[in-house]
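Here's a slice of the assembly, chains where they normally sit.
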Amino acid sequence: MTVDEVAAAARRRAVMVHCLTATVSMSLVADGLLAAGLRPMMTETLEEAPVIVTAADALLVNLGTLSTDGMAGIPATVAARPEETPWVLDPTAIGLAPVRTRMARELLDARPDIVKGNASEVLALAGGKGGRGADSADTPQHAADAAIEVARRTGGVVVVSGPTDIVVTADGVAERIARGHPMMARVTGTGCLLGALAAGCLVTADDAVEAAVAAVTWLDVAGEIAAARAGGPGSFRVQLLDALDEAATTGKEEAR
Amino acid sequence: MTVDEVAAAARRRAVMVHCLTATVSMSLVADGLLAAGLRPMMTETLEEAPVIVTAADALLVNLGTLSTDGMAGIPATVAARPEETPWVLDPTAIGLAPVRTRMARELLDARPDIVKGNASEVLALAGGKGGRGADSADTPQHAADAAIEVARRTGGVVVVSGPTDIVVTADGVAERIARGHPMMARVTGTGCLLGALAAGCLVTADDAVEAAVAAVTWLDVAGEIAAARAGGPGSFRVQLLDALDEAATTGKEEAR
């Protein structure tokens, strides 16, 4: 399937993505999914999330600003996820805090279809030390080996975000995509939104590589359109949502 | 009182609405109240919310993304609410998760002046099964009977949101308002904001039907203005806030 076909199918089905994500980016993730034509579901408690996930088409687990609710709710939700429900793990800012790093590594046992992180997060996941926060100190290239190691453990795909995003399987680097606009890093939560779109694409794509490529391209193309219209990160955020909606409305995302 | 008069009085008084609302929509609710000329107060813990509510003019309880703090704080805050402080219950996404559904039904005993939900939420509140998440699978018309049943239990008003919003009392459908723009559903939290405006209008309106109609019309008119100016859901959210402010500044909302 082409990028267009994966995205169009996700919109047609109005895929519902259950998102356990950073508080700080929750609103961009939800608005981004809605703009793209998908449906968000955000709830993270131990009491509710494991029930809610059974009604979702896909699951995103993002460890950013990990709350006490999330610490309890995330492992239980991953465990309660129906086997056929695909899921994405975004180990935001691991390597800095012991709780988050340990949790991310344990979650790998539940074999996420896609793991998405920047270079330092992927390095930390594979056992390295990791950088400072959501920013990545290392280049995607340096993290390729770590990504392959993680992919071997999960049997899925690892996306290492950066100036060039790489999509990795256990067999090596499957794709390189260099369309991410620098403005993307100036707005909180665009990485989280990528994870949510990837979860949505897993529902309609033929395999996880295709889903990862579709999600990265989908968001990057919207980012290119937004950057051309925006005067700064404030207007970029607004235009990014409008661009996702335009693609959803016209069904004419630019093919990669 | 006309819609204009209710809104103008709420602004003049700078009504303070204590909002226990979904994390994902907290920022739109607060910014929306501020833009409309009202004042938000957002805090939900068991330790603070029951004290804070005594300083508020009105209370909104929204069950979206119900946190552990909210699970403890919401019932206590409703119980601590001074009898003369009006309140709105927005049972977001009930029917999916047992905790939220049970809590919403118990909160009905505290007789909310207005209950606001989409068709599937109102059906779930009355004992039906409910839909998937914040979206409504059922039409408002199908939910009218359920709404009347809920209104009989609370003695208040029930607003069923949808393409046509209906305002229901124990005696039946009091009003139908068909001004909601489809773009409203493409932005997270517009429904939560409606609940907050309704809480504010309860302070100045003559009765709960008038308050509900004022709030729905207030937001719908702003939505119409915003939709005419917006290129997509990102800019719609921005324009919605500007339109609420314009009305607040000029005091000239279009009468229904």
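Going in written order, the chains are labelled A and B, and every chain counts its residues from 1.
Heads up, the rule we're going with is that a contact is a pair of C-beta atoms (placed from the backbone, for glycine too) under 8 Å apart; a residue touches a chain by one contact, two chains touch by 3 or more.
As the structure is a prediction and not an experimental result, all values here were calculated from the model.
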| field | Identical protein chains across the whole complex (2 displayed) | value | 3
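Note that only the chains that are shown with their structure count from here on.
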| Can you give the rotation angle that fits subunit A onto its twin subunit B by Cα atoms, in degrees and rounded to the nearest 5? | 120
| request: Find the geometric centre of each of subunit A and subunit B from their Cα atoms only, then give the gap between the two centres in Å, rounded to an integer. | output: 32
| Contact footprint of subunit A on subunit B as seen in their complex | 22-25, 27-28, 64-68, 71, 93, 96-100, 132-135, 185-189, 230-235, 237-238
| remark: Note: in the complex, subunit A contacts subunit B through residues 16, 23, 26-27, 30-31, 34-35, 39-45, 47-48, 51-52, 55, 67-69, 237-246
